[in-house]
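The complex appears here without one of its protein chains, the remainder shown in place.
Then we have chain A:
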Amino acid sequence: MGDWKTITVPVLSSDSKNIFHYTSEKKISPPSMNSQVLRLPLPSSKNMHSFFSAFCTEENIEQSISYLNRELTTLGFPSIYAESKGQELNLISIINCMNELLVLQHKNLRAQEEVEMQHLKLGSDMDHLQNCYAKLKEQLELSKREIVGLQERDRQLQSKNRNLHQLLKTEKDEVQKLQNIISSRATQYNHDMKRKEREYNKLKERLHQLVMNKKDKKIAMEVLNYVGRADGKRGAWRTDKTEARNEEEMYKVLLSDYEQRQKQLLVENAELKKVLQQMKKEIILLLPPQKQKPKERSEDGLVLSDPEEDIGELNKENMWELSCETVREQLTNSIRKQWRMLKNHVEKLDNQVSRVHSGTLNEKDVISREDHELETEKLELEIQQCKEMIKTQQQLLQQLMSPCDDDTTLLLQDCYLLEERERLQEEWRLFREQKKNFEKERRSFTEAAIRLGLERKAFEEDRGAWLKQQFLSMSTDYKHSENVTTPSAFLGSCDQDNRLVKSTSQRKPPCMLSGPVSAEPCQTSQYITRNSSSAASKKPAGDSKPNQWVESDKEETE
């Protein structure tokens, strides 16, 4: 089997190359050929027979051959007629043509299959897409319905909103109305009140007059004896003097109150000033004298130094009593400046501290250093362990991976090989099938040939007997003309037969193998039958032919 493969594959490939060549040539050919090729049905022997019998009969064999020739030439095949002999058929080219046609057919079939597959695929795709389309359409419908529903709801809500707005408006109007009513009522009420009060006042006045002016004797005070005033003074007469005195006293009271308040404020101010002063002093003490002070001095010059001195002087003579504005301003200004300085200083210090902090930390953390080291050691150990772990894992992975790679490549190769092999086996199977068929047909053919040979023999014998009889009986030449044509015809046919046999013997077995199995033997058999039929009444070609067939068979089997 292996031998077979090795032999057949290159041949096939060469053939296929040829086919490619042809096909590349044929690509230019008009579409009619393609249609013809496509028109060729997958031949089942019966159909074949009927088809060909319809196409070619004994009467139109020449025409059909010529037609075929024409067709083939138009398709770019070499002429099936032998160039030199005019009407003679070139069997080799016919067979080549046929083979190529068959190859083409095969190829086309395959292409068709592919196309069909693609078509199927596309069909299924189409179906899928159509399904999708249908689904999407449904979804669209659904969404549309939803949209409609939502729109409806929106509309409802909007109408509700409108209603609510309306309600709100009415409520507002109501409120407005009520407010108006309230205000009108209030004014009315106030008005009525005033009226009533006036009336009441009038009544009071009247009552007053009535009650007071009657010289009511009852209105009286009975006292045993008048008591002295609480302060021991005697009651004074009311005069302008007393009025002025009262006024004076009132103002005195007010003044004393204000004075008291001012005193309180003064005390408060003094306290605050004291605090300020103290703050200032402390700030000055706090601030590093070498940095800020000269700067400030240089900047402010006299302005700062003078008030300080002044304050210093004032301080001695109890400046708190002098709440002079200039002093206050100077004090607040200087305090502000100092404060700004202090702030800057503190900020600077903060910065320094934050900068130094890291350094100091290390210095400070002497005790925790051991811990730190221990911790680092531990961590390092852990890292080491982890690393090792990772390494082993990597190794394991690599171990797993590397054979896997080889395997995969091998597997892939194997796969390819297997595929190839399967393909080949498939082909081989096909080929064997073809071969079987072929052999079957050949067997039938040889049988037919043997039969034909036998018949021919019988015929020859009959003819011999008949010729002898003729020859013996024929004394006179009254039927000479008839005798001339027949031998010629016989001779021609015999030649033809010979040639045919030769060609068959010359045919290469691989060609036959590679070519389409069904059509070729049929045609050959046809030819043979035709020949036989045409030469049925003629002399058979001879016994050598069947032997040749057998020989070729033998070659094949070898």
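Going forward, a residue touches a chain if its C-beta (ideal position, glycine included) is under 8 Å from a C-beta of that chain, and two chains touch if they have at least 3 such contacts; residues count from 1.
Operating definition for what follows: contacts and distances are computed from a predicted model.
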| item | value |
| --- | --- |
| The complex's invisible chain, by UniProt name, from "Calcium homeostasis modulator protein 3", "Pre-mRNA-splicing factor 38", "Scarecrow-like protein 26" or "WD repeat containing, antisense to TP73" | "WD repeat containing, antisense to TP73" |
| Option from A:Ala220, A:Leu285, A:Leu400 or A:Leu472 whose C-beta touches the chain left out | A:Ala220 |
| Option from A:Glu243, A:Glu447 or A:Glu461 whose C-beta touches the chain left out | A:Glu243 |
| Touching residues on chain A - with respect to the absent chain | 193-194, 197-198, 201, 204, 207-208, 211-212, 214, 216-231, 235-236, 238, 242-243, 246-247, 249-251, 253-254, 257 |
